[in-house]
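Pasting in a structure now, in structure tokens, and then I'll have a few things to ask.
Every protein chain but one is kept in place in this view of the complex.
Letters A, B and C name the chains as they come in the text, with residue numbers starting at 1 for each one.
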Amino acid sequence: MIRSQLELEVRYYETDQMGIVHHSNYIRYFECGRSKLLVDLGLPIEQIEAAGIVFPVVSVNARYRQPAKMGDRLRIVSTVEKVPEGAKFPVKAEIYNQDGVLLCEGTVTLGFLDARRRIPVRCPEFIAEVFRRHEIGDE
Amino acid sequence: MIRSQLELEVRYYETDQMGIVHHSNYIRYFECGRSKLLVDLGLPIEQIEAAGIVFPVVSVNARYRQPAKMGDRLRIVSTVEKVPEGAKFPVKAEIYNQDGVLLCEGTVTLGFLDARRRIPVRCPEFIAEVFRRHEIGDE
Amino acid sequence: MIRSQLELEVRYYETDQMGIVHHSNYIRYFECGRSKLLVDLGLPIEQIEAAGIVFPVVSVNARYRQPAKMGDRLRIVSTVEKVPEGAKFPVKAEIYNQDGVLLCEGTVTLGFLDARRRIPVRCPEFIAEVFRRHEIGDE
Partner (left out) sequence: MIRSQLELEVRYYETDQMGIVHHSNYIRYFECGRSKLLVDLGLPIEQIEAAGIVFPVVSVNARYRQPAKMGDRLRIVSTVEKVPEGAKFPVKAEIYNQDGVLLCEGTVTLGFLDARRRIPVRCPEFIAEVFRRHEIGDE
């Protein structure tokens, strides 16, 4: 298992006229969490893209439990259950507020793509290797 | 079944450095489609909110098949399979480009909430009634 | 003078907890108006970029007069006062609601840039020529 955490504050423009964070923004928070996970691994997105690999999102699901509000400080927990092998890999995401309340959880599945030919490729070995080095036991 | 269609153009700021529409924006397109469905029913969001009802998103899932690009003209098809009865109702969404290619599909489940007390309520009768009047046979 | 108009509806996610469209979104509406102006000229952004030219925004100013709200249908009027010659050109923008009330006005100045070398270039002749063909007298 590989796990990463990111803290960020709700931004005013992310709220909507219901007075809560618009649901689409949690999908963006999930991505911020994944970027942080890659940085933690020493694999920033811009480096992977420089290697000719893009990994677009294949599917998303999210369940909204409690709304986030202006002033909230959120904690995004991103978890990769196992080292990616094939052309896809799922990342779990959970978002908590400053009181530890679970606001939203979901899974985003990414696919590895050759950037030039736009075809799916297996997880490049240099990426799998990095994941392997950072694997930790399940808590 | 109740069905609605909306056409909209990809906006430049919706693309990302992969050169395609960012995946979070399809979740927003889904919502544009739902707003259009409500307007088609004669039930604009601002009217429902004026009646003290909000209907936040409870869950989202989306599957991305082909990327949308700048210059694309999208068609969002929103479908409610049956008249809402309880406190939740799912809306299916499909997004096609100008060539009729399915780019993205998903389901967004909404919940009815009393705006002041923030508690779930059954679908208000005035809303269910409107859905019933607009129901059409399955195609 | 070259002028173009675009109509678009306020989207729910563009509102904020003040119950009005967030001010940053008018800057995005301005851009939608400019994209429409280019399409009207037969010069879609993706075609210009394919020619190796990008034209990033150099400066923006906007004055907010009345707020746009959910349910509003906006009209964006984009005006280029004269055919671009140098490396920059300003586009005026005005946004009106369905009642003809001026909500926001501003000017966005664009610069022409060689996409590969990232250096400013004079307005390419094929673009200036298109502007010339579409010039109309001042109203």
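Note that a residue touches a chain if its C-beta (ideal position, glycine included) is under 8 Å from a C-beta of that chain, and two chains touch if they have at least 3 such contacts.
Everything numeric in this text was worked out from a predicted model, so none of it was measured.
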Contact list for the unshown chain, restricted to visible chains: A, B, C
Among C:60, C:87 or C:121, residue touching the chain not depicted: C:60
Selected residue (touches chain absent from view) among B:70, B:83 or B:103: B:70
Contacts of chain B with the absent chain, listed as residue ranges: 12-13, 15-20, 22, 24, 70
Hidden partner interface residues of chain A, rising order: 9, 11-13, 28, 31-32, 35, 44-46, 69-71
Hidden partner interface residues of chain C, rising order: 17-18, 20, 23-25, 27-28, 31, 49, 54, 56-64, 67, 106
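In this text, only the chains that are shown with their structure count from here on.
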Shared interface numbering between chain C and chain A [over half = same, under half = different]: same
Chain A and chain B: spacing of chain centres that average the CA atoms, whole Å: 24
Chain B and chain C, separation of their C-alpha mean positions in angstrom: 28
Set of chain A residues in contact with two or more other chains: 17-18, 20, 24
